[in-house]
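Please read the structure below before turning to the comments.
Omission of a single protein chain aside, the complex is shown with its protein chains in their original locations.
Chain lettering (A and B) follows the sequence in which the chains are written, and residue indices restart at 1 in each chain.
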Amino acid sequence: MGATVEQFNHAKSQMGTLKEDPGNEAKLKIYALFKQATQGPCNTPKPGMLDFVGKAKWDAWKSLGSVAQEDARQQYVDLIDTLLAAEGPAVATQPTGSAATFNTLLVSTEDNITTIRLNRPQKKNAITVEMYNEIIKALEQAGKDDSVITVITGSGDFYCSGNDLTNFTQIPEGGIEQMAKNSGELLREFVKAFIDFPKPLIAVINGPAVGVSVTLLGLFEIVYATERATFHTPFSQLGQSPEGCSSYTFPKMMGNAKASEMLLFNKKLTATQACAQGLVTEVFPDSSFQTEVATRLKAYAKLPRNSLALSKQLIRGTEKERLHTVNDQEVERLVERWLSDECMQAIMSFFQAKAKL
Amino acid sequence: MGATVEQFNHAKSQMGTLKEDPGNEAKLKIYALFKQATQGPCNTPKPGMLDFVGKAKWDAWKSLGSVAQEDARQQYVDLIDTLLAAEGPAVATQPTGSAATFNTLLVSTEDNITTIRLNRPQKKNAITVEMYNEIIKALEQAGKDDSVITVITGSGDFYCSGNDLTNFTQIPEGGIEQMAKNSGELLREFVKAFIDFPKPLIAVINGPAVGVSVTLLGLFEIVYATERATFHTPFSQLGQSPEGCSSYTFPKMMGNAKASEMLLFNKKLTATQACAQGLVTEVFPDSSFQTEVATRLKAYAKLPRNSLALSKQLIRGTEKERLHTVNDQEVERLVERWLSDECMQAIMSFFQAKAKL
Partner (left out) sequence: MGATVEQFNHAKSQMGTLKEDPGNEAKLKIYALFKQATQGPCNTPKPGMLDFVGKAKWDAWKSLGSVAQEDARQQYVDLIDTLLAAEGPAVATQPTGSAATFNTLLVSTEDNITTIRLNRPQKKNAITVEMYNEIIKALEQAGKDDSVITVITGSGDFYCSGNDLTNFTQIPEGGIEQMAKNSGELLREFVKAFIDFPKPLIAVINGPAVGVSVTLLGLFEIVYATERATFHTPFSQLGQSPEGCSSYTFPKMMGNAKASEMLLFNKKLTATQACAQGLVTEVFPDSSFQTEVATRLKAYAKLPRNSLALSKQLIRGTEKERLHTVNDQEVERLVERWLSDECMQAIMSFFQAKAKL
């Protein structure tokens, strides 16, 4: 039973009212259903290897095979309806105080604690270009405000699912080379903001953590995790290489025999394993996680402010120059990787796998 | 029921027969009771912020409120009696051999093992200026003698309660600035003696360890601990910052997520926790601690002397220059800290809390 052209057009117009970017996999599906509904089965030539956005779209359309146009219209209408329903009433947790200027974060300061909350829960707090820039800005402000400690955590069930791969689909004027260069420069500045952060930095890992949100943990002073958290850095699987200074901090903290399992061979760690290997300070039952952590943070925030900041700087000072060098090398390697066939194929496979779900 | 003036004067004269310094908190109490007994309630103006010895004395006196003079005399008499009784018959454990020249240490050499025993058990082996100097001297001698390994341990129930804070109450000619400078220079030389020590150095942790006695452990080859031992470095609580090269050795051995808990946030570790984090080599039941450790040490002392010393130097050689730099930076930071309001207030609170006990 297919939808009418009228229903289809209504759904199409409603799509503009979506408040959130529905994410790459949904957009590919929408694209494919639209093409199928309006033009029938995919009949254009397969795009070249390097045009991987075009290729992903083509693959999504092609994957619909000979689905009839009215059925494609119906699926299109259903998908838009689902996306609209999923948004529901606006969650609207407004940050208190002066921090209402961020789109992807909730930032607030209370009891000498500045909290930076990643706030794209529908996208598992995946980091978009906008969020990278906002985190850099939020850290800059927190470094200068009156707080004693700074906390990073996530909204919803995930801590952070890492780099939002759709960042790679917005290809600028200069083509893929320019995109890789821009992404590298943004990553370098992002990691730099953590290396240079002048106060104790505390991660409150409220759920699974992936990619750069894991590798950065070596630059935090304290990492508290719920037992539900997992730690995953699937770089080689995506044809990429480690960042966030993890190529230096992970072997330093856990030895190469454990670090390679994560950074080369994509092993996902439980919170307890991550704690045994020095990546996590302490693990808590999920039911008491927020209250136990809050108690600790309040006590920490009452300690002498300068003593804490200067002690942190003393400890990190012995390796700060090294960390900047490592960051530069990691970014350079990663930019090369992004332009490699290996990486492009791996990312394309990732999108295709998602598009077929 | 108050003491007579005669009883009071007798107690006062007996105070001169105390063999041991009764410690800062007792001395503050004695001072306060003396003032209260002879002049009544505190009636002098509160000393300025930087005169923290004067302030501590004034606070102790003030804390007695309106206690009557005869009651103050009685408490004074009782306190002196208690201190005299506590000393009891002289313990008089004389060091064997050539080592009878130390006041705060027992040093002896037997079976190729030189043992340096911190020997101020009544003061939990807190390190006075004299003891710092004696340990430097004892290490210098042990480095040159015929022994194969050198052991540091404590008399009594404590291993060491760290820096004796009364070191900060003896203000020299040049004022607080000079005191901070002198203390920094002494600490630098003290830590240097450990960095440069040429033979295997073994800590036998017979009870709780605090402050610099913990931070130095990263410069030992072996750390054996009784299960009763605890490890505590409450620097930020006292407005201070880490020393003993711990700002480098602790993150290196246990990762920043664990090291920051100790060095920034004052977490006290059990022996088992310290062992899991690489600070301690092995933990033993208290009942068999001394015998099990003695068995190991005897076996070690039979190994080829030069092979051990040269292997240690090879291992430490890769980071010796770094350790000296770290030591310098830590001392510089700490001297600044000692002169900060934050630190002075924290130390004053410490003395006041003790005085009120």
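Quick notes on this one:
Keep this in mind: contacts are C-beta pairs under 8 Å (C-beta built on N, C-alpha and C of every residue); 3 or more make two chains touch, one makes a residue touch a chain.
Here the structure is a predicted model, which is why all the values come from computation and not from measurement.
Within the full complex, the residue among A:147, A:206, A:240 or A:307 touching the omitted chain is A:240. Considering the full assembly, B:217 is the residue among B:217, B:238, B:263 or B:293 that touches the omitted chain.
Of B:56, B:280 or B:343, it is B:280 that touches the chain left out of the display. Touch with the chain that is not drawn comes from one residue among B:15, B:176 or B:308, which is B:308. Residues of chain B in contact with the chain left out of this view: 200, 217-218, 220-223, 249, 252-254, 278-282, 296, 300, 303-308, 310-312, 314-315, 317-318.
Summarising the interface, chain A meets the missing chain with residues 235-237, 239-242, 247-248, 251-252, 254-261, 263-266, 322, 326, 329-330, 333, 336-337, 340, 342-343, 346.
In this section, only the chains that are shown with their structure count from here on.
Chain centres here are Cα averages; for chain A and chain B they lie 48 Å apart.
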